[in-house]
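The structure that follows is given in the form of structure tokens.
Yeah, one chain of the complex is gone here, protein chain that is, but the others are all in their spots.
And then chain A:
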Amino acid sequence: MKVDTQQGFADGTATAVAGSNEFPVKMDGKNVNVFYGDKQAIFDVNLEIRERQVTALIGPSGCGKSTYLRCLNRMNDTIESCRVTGLITMDGEDIYDPSIDVVELRARVGMVFQKPNPFPKSIFENVSYGPRIHGLARSKADLEALVEQSLRGAGLWDEVKDRLQEPGTGLSGGQQQRLCIARAIAVSPEVILMDEPCSALDPIATAIVEELIDELRQNYTIAIVTHSMQQAARVSQRTAMFHLGELVEVDDTETMFTNPSEKRTQDYITGRFG
């Protein structure tokens, strides 16, 4: 039912944002329900993440947006009591299918967390860890090139090129978060999930990371959970609004912030609740 409304709006605003339907669907959730023990956290959510776009997930605290994000790379598997029903596909493949290896899935769907969490190792080791365990580099030179490329991709290379052997935990908060982004893109994922990546950063670091997200959109599919309306408006092309475990509506970001179809979205965006 919600899929219909969502598509209706996407059609209606085709001219507003340069044809968001041109972007093929990368990941798709159908009737996704998530339970923590007996408590249901997400109710029948249908949400697609489109290729080479930034999809923002917004909503008040505890609305299930992070939970949905963590379903997309099966990080919820690590929580003992968590149970996911429904169908989540990536390129048409069911990612919860027993034939899908969760380790391989996470190599394809990278993740950046709320709090910067570099390994307590050197900057180089932080970035090279993923490629090393997946055997992506043939030689040491390959690996070094890959590390440089990833750090450049995260806009951190110029700041750290002279101290790659220093611990990653010695960087500033914003640099640490970009290091985590470099670590994520080092394994060449197709999708990057970001769970409130700027909530622990100051405004300047936030601006840098937002700019980076905008650049990453050229090569990666990105889903980002954020508490900041402005951030969603700045970095995303599509926005999904969650409330109490339900998907309220999803639409092109511009439409969403100028002409939301649901009153709850309107109230949340204008700060009447949340």
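By definition in this document, a contact is a pair of C-beta atoms (placed from the backbone, for glycine too) under 8 Å apart; a residue touches a chain by one contact, two chains touch by 3 or more; residues count from 1.
Rule of thumb we're sticking to: contacts and distances are computed from a predicted model.
Hidden from the displayed complex is a chain whose UniProt protein name, among "Putative monovalent cation/H+ antiporter subunit A", "Fe-S cluster assembly protein SufD", "Sulfur carrier protein ThiS" or "Phosphate transport system permease protein PstA", is "Phosphate transport system permease protein PstA".
Within the full complex, the residue among A:Lys26, A:Arg50 or A:Arg183 touching the omitted chain is A:Arg183.
Here the missing chain is touched by one residue of A:Pro118, A:Pro197, A:Gly245 or A:Pro260, and it is A:Pro118. Contact with the chain that does not appear here is found for just one residue of A:Gly59, A:Gly110 or A:Gly155, A:Gly110.
Residues of chain A that touch the chain left out of the display are 73, 75, 78, 80, 103-104, 106-107, 110-113, 115, 117-120, 129-130, 133-134, 169, 180, 183-184, 186-187.
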